[in-house]
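Following: one structure in C-alpha cells, then a few remarks.
One protein chain is absent from this view; the other protein chains keep their places.
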Amino acid sequence: MSASLSRPRVGVWLVGARGSVATTVVTGCAAVTAGLHPPTGMVTEHPSFTGSGLPALSDLVFGGHDTLDCPLPKRAETLTAGGVLPPGVATAVGAELAAADREIRPGGPTSGDTRTEAELIVAFADDIRDFVHRNELARAVVVNVASTEPASQGPDAPLPASTLYALAALRAGCPYVNFTPSEGMHHTAAASEAERSGLPYAGRDGKTGQTLLRAVLGPMFAQRALTVRAWSGTNLLGGGDGAALADPAAAAAKNAGKERVLADTLGTVPEGEVHIDDVPALGDWKTAWDHIAFDGFLGTRMVLQTIWQGCDSALAAPLVLDLARLTARAHEAGVSGPLTDLGFFFKDPVGDGPAALGEQYAALVAFGERLRAPSSTARPPGDAAPGERS
Amino acid sequence: MSASLSRPRVGVWLVGARGSVATTVVTGCAAVTAGLHPPTGMVTEHPSFTGSGLPALSDLVFGGHDTLDCPLPKRAETLTAGGVLPPGVATAVGAELAAADREIRPGGPTSGDTRTEAELIVAFADDIRDFVHRNELARAVVVNVASTEPASQGPDAPLPASTLYALAALRAGCPYVNFTPSEGMHHTAAASEAERSGLPYAGRDGKTGQTLLRAVLGPMFAQRALTVRAWSGTNLLGGGDGAALADPAAAAAKNAGKERVLADTLGTVPEGEVHIDDVPALGDWKTAWDHIAFDGFLGTRMVLQTIWQGCDSALAAPLVLDLARLTARAHEAGVSGPLTDLGFFFKDPVGDGPAALGEQYAALVAFGERLRAPSSTARPPGDAAPGERS
Amino acid sequence: MSASLSRPRVGVWLVGARGSVATTVVTGCAAVTAGLHPPTGMVTEHPSFTGSGLPALSDLVFGGHDTLDCPLPKRAETLTAGGVLPPGVATAVGAELAAADREIRPGGPTSGDTRTEAELIVAFADDIRDFVHRNELARAVVVNVASTEPASQGPDAPLPASTLYALAALRAGCPYVNFTPSEGMHHTAAASEAERSGLPYAGRDGKTGQTLLRAVLGPMFAQRALTVRAWSGTNLLGGGDGAALADPAAAAAKNAGKERVLADTLGTVPEGEVHIDDVPALGDWKTAWDHIAFDGFLGTRMVLQTIWQGCDSALAAPLVLDLARLTARAHEAGVSGPLTDLGFFFKDPVGDGPAALGEQYAALVAFGERLRAPSSTARPPGDAAPGERS
Partner (left out) sequence: MSASLSRPRVGVWLVGARGSVATTVVTGCAAVTAGLHPPTGMVTEHPSFTGSGLPALSDLVFGGHDTLDCPLPKRAETLTAGGVLPPGVATAVGAELAAADREIRPGGPTSGDTRTEAELIVAFADDIRDFVHRNELARAVVVNVASTEPASQGPDAPLPASTLYALAALRAGCPYVNFTPSEGMHHTAAASEAERSGLPYAGRDGKTGQTLLRAVLGPMFAQRALTVRAWSGTNLLGGGDGAALADPAAAAAKNAGKERVLADTLGTVPEGEVHIDDVPALGDWKTAWDHIAFDGFLGTRMVLQTIWQGCDSALAAPLVLDLARLTARAHEAGVSGPLTDLGFFFKDPVGDGPAALGEQYAALVAFGERLRAPSSTARPPGDAAPGERS
C-alpha cells in the first residue's frame, strides 16, 4: 500500500449509473475539476480534510450498471431543462459524460433474464473488474444510487437487485456504499460475506433533506429538555424517486430511516406520520413540510414548522463524491468493516455511532484526521483496530 | 466553602421581578417543586447534572426589583388568562407568589428620581443584601429579566438601568446573569469592576426561539458546505417585549445577537434583515418566520423556511432557573469571571466559546462535570484557575 | 303559517349531541345570548340577514341523540381545559348545558341492539316529536354533527346510522342538515323519501378550514388564468375527528368533498393527494398545510403554500347555528327540497350552485332577501316554486 509518484486513479462504479443522481455526480465532478463551479455541498473540500490523502476529483473515473439505456449526455440535457443542472454545464463537460457513458454496463435482472442470482453476481463482478483493469485503477468504490426498492419480502424471496450488486462488489474486492434505503449489504445473505471480505462499507440512505433537518432539530429539543409530542411530515417529489416511493413498500423502507433519527435523538418515538407523495409536476425538486408539536415549561404547547425546498440530485451528488473519496481512502488505509464514522451522511447508518448531526460531524472530522496518519494507524475509534488487515 | 448539613438556601434576585418571565419563573419553580408539573424545559434536570451540587428548586428563594407595582398573584392571573400559565397553577402556588411579592423592592430610576447613579447603586445593593440576610441565604444570584433597553447612547450618556443593577450586584457580592440584550455588565463602566470583584457572571440575551434555531441550522449549512446567500427573518410578538422592541434602538440591540450567531456559525454574514414587530393581538406568543436562501451543488438554488410559534415566557423561565442554579453553584465552587461555558443559553455569550448549539451543549455538560468535583478543582476550561478565590 | 304574537321557539336536534361541536353549539348559543361574547363567526348576524325572519338565538332549544353518556357540562369542562372554550364560560352557562343535557336521548344502533332499521327510525322519530311537543316548539331542525362514518359499503350493506337519523327527521316532519361527510340524506334509500316529504334539507360536510381556503383560492387561480399543476394537502388533527378520519374509508368520504371544490373551481383536477392524520396531541386543533404548484406566463413555475391552524369545533359551531336558523326559517317559509343556496357552508353542497365562495355568499345573501318577503313568495332561485307546499 505505497503511494506511487504518479497519482493513482480511483474508480467510482455507480449502480443506477443513468439516474439523476449519477448524472449529476459525473457532470459536477467534471465541472468542479474544470473550475467551472466551486465545490459547494462537498464536505471533503473543507480544510479539515486537507492532508487526509483523499483522491483528487480529477483522479476519479466513472462507470456503472444500469437497466436503462438513455445516454448520459442526453440525461444531462434533460436535467438542464428541469433546472437541476445550470445552463451550459452539460455541454461544457460533454466529453467526460461521453467517457463515463462508455463505461456503463447493462444491469439486471431485467424481465426475461434467465440467469441465476449467482450468475448475475459473477457477471456484475466481472464488469467491475474489467473497468478497474481497463482503466488501470488503483481501486474502485461501488456506490448504489439506484431507485429505492420495495422493502424485502422475507427470507425466501429472491435476493433484491441491490444485494446482488453488493455481493458483486465484495467479489470484485471493492468497498461499497449504499446511498439508498434499499437492502444492499444489509441483507442477511450479505452480512457474513461482508465481514469475511475485510472490505470497508458504508450506508445507508443519504441524509439530504427532511432527515438532515431532523438530525439537528431532534438534538435541539432533547438538549433543551422540550417534550416533542408529535412530529409529522409530508414530502412532495416528482422525478423517478417520487414514482418509486409512491409504492408504499418502498416508502416504508425510507421512512424507517427517518424514524430512526427521531428515536435516536429524542430517546422516544413521538406521534406523527410521514407521507411521501409522487407529484410529477415538481420534477426533481422536493418539498418537505415538517410539523413538530412540543411542550414547554408547565405544559405550554408550541409548534415548529419547517419547509425544505431542495433539489434532491443536487443535494445527493456532492455527498456521493465525498463518500467515494472517503471510502476509497479508507480502503487504501486498510480500514475494514462498517464505516461507523460516516454516519454524518446517512439516515440509517451502519454501526453504533451518534445520531445528532453535530456529533456525527465531529466523528467524521476525527476520521479524516486518522486517515492523515500513515495508513497503518488508521482505525475505527475506540477500537484496537480489529478489522484492519494485517 | 464547606457544605452545611442542612442544605443552604439560595436567593434568586430578579431585576424586572413583576414581568412575565419573572412571574413564570416563580410560579413554575413552585409548581415543579410541588410536583404539579414535570420540569419540562429545564436543562439542569437532565441526569448529566445529577451530582453537580446544584441547589434544589425547593431551596430557591425569590425577590427582586421592579418599577411597576402590580402584585405577582395578579400578574399570574393575567398570564393564566393569556394561556401562558395553565389553569389552576397560579392559585395552587398562591402562597409562594405572595412570598416572592413581599421580597420585591422598587426599582429605578423612575421619572422624578433625583438620586445620583452612585446612590441608586448603593440603594439597590442594600436591597439585595437585606434580602440575603433576612432570609439567611448562602448566596443570591442577580438575574436581569427586565424589558430590553435601547442600545447605549455613547460614553457620555447616563448609565443604563441594567448597568446600575449589574454594579449593585457586584457591590452586594452577588454573581450576575443578564438574560436580556441590555448592556448590564457589558458596559465599559462595569467591565473592570466585574473583573476586580472575582465574581462569576453570565449573559447575554437568552436564546429562546429564532436564534436557538439559527444556532443549530447555521452549523448544519456550514458542515454540509452549503452556501447561505440570504437569511431573512420576521418576528411577531405582543406582550411587553413586543412594545419594547418596536423601538428600533432596542431592536438593534437584540438583532446584534441574532446576527452574531450567523456570523459565528456560517463564517460570513449573509444578506437579509430581521424585523421585530409589535403585534399586541398575539399577547405573550411569538411567531418567528425565517427564510434561508442557499446554494447547493453547481449553484442550484434552494430554500429552507422555519416557523416557530412559542410562548416566550414559557421558553425563558426554565432557562432562568437553570442559570440561577448553575451560577450559584459556580459561585460556591469558586469559579469567577465570565462563564463562557454557559454559551448554550445565550445569543451573545460572554467569552470565546463555540457558537454551534451542539458544541455549546457539550461545553455545558463538561462544566456540570467539573462542578461535581470538590469545589477547589472546579475551574474554567483550559485554565489554571486564574479567577478562583484563594 | 302565521307568526304568533309571542315568538315561537325553535328546536335544534343534534345528532351527536355530546360531541365537541354540539357542546360548543349549546355553550356558544347561551353565551352569545347572555351577552358574554360577540357572535364572531356567525354569518347570519350580519345586517344582510336582518329582517329575514330568522329565529333569535334566544329562541333556540337544544336536544339530540348520542350513543355516549358523558353529561354536557362535563364535556364543556373538558373543552375548556383543551382551550376550545374560554375559561369561565362553561360555568356561566351551566344551566343551559344542563337543560340541553336533559333533552338528549340514546342514539343507535349500539352493539347488541336487536332493533330493526325500521324500528330504530320510528324510535328516533318519536324522540324528536316528543322533544317538539314537550317544549311546545314551532318546529325543529335535525342537524347531524356526529363523527364521520366510513363510506358506504354498497347497496346490500345495512343503512348507515346517519341515514337512519335522516329518515327519522323526515318521519318527524323536520328539516334536516348534514354538517358531516356521512351519507345521511344522500343515501339512495333516503333520496326519494326526501322528495316526497316536501321538507327542506341541506348539506353536506361543513366547509371550515382547508376547503374554505380552497373555495377562494381555486377561483383566484382560475380567474387569473394561472395553471394549477398540483395541489397537495396534509391535515393534522386530534380529537374524535382525528381518530374517525384515520380510518381510510372515512377519510375517503371527506376527501371527495375537498376534491370536488378544486374540480368545480379550477375546471380540472390537478395532481396531488390529501392526507388526514390523527395526531391526538393536537386535541381539537387542526393544522392544514396546502402546497399549490402553478404555472405562470411562459410556464414559469411558482408555488403558494397555506397553513391553517384552527379549532374545528369553534369554526363549526357558529355555522351550525346559522344553518339551523336558515333551515328553520326556510321550512316556515314553505321552501322545500335541497337548499342549493346554502352551498356557502358546505364542501359538497346539494344541488347545482356555484363552487366559488364569493358567488356562494352572494347566493346566500339573495336567499336571505327572499326569506324577508311574506312567506308565500320565498322560493328557490330561478324556479316557479315547484317544491312549495300548497
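Labels for the chains are A, B and C, by order of writing; each one numbers its residues from 1.
Definition applied: a residue touches a chain if its C-beta (ideal position, glycine included) is under 8 Å from a C-beta of that chain, and two chains touch if they have at least 3 such contacts.
This one's a predicted model, so the numbers in the text were calculated from it and none came from an experiment.
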Partners of the unshown chain among those that are drawn: A, B, C
Touching residue (missing chain; options B:G88, B:P158, B:P280 or B:G351): B:P280
Interface residues of chain B (partner: the chain not displayed): 229-230, 232, 234, 236, 270-273, 275, 277, 279-282, 287, 289, 291, 293, 303, 305, 307, 309
Sites on chain C contacted by the missing partner chain, in the whole complex: 24, 27-28, 31, 37, 39-43, 45-46, 83-86, 89, 212-213, 216-217, 219-220, 223-227, 295-300, 302-311, 314-315, 317-318, 344, 356-359, 361
On chain A, residues whose C-beta touches the chain left out of the figure: 80-81, 83, 87, 307
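The rule we apply is simple: only the chains that are shown with their structure count from here on.
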Smallest count of steps, each to a touching chain, taking chain A to chain C: 1
Maximum centroid distance from chain B, chain identifier (CA atoms): C
Inter-chain centre distance, chain A versus chain C - centres from mean C-alpha coordinates, in Å: 51
Averaged-CA centre spacing for the pair chain B and chain A, given as whole angstrom: 42
Geometric centre distance via CA averages, chain C-chain B, whole Å: 49
Multi-partner residues of chain B (at least 2 other chains): 83, 307
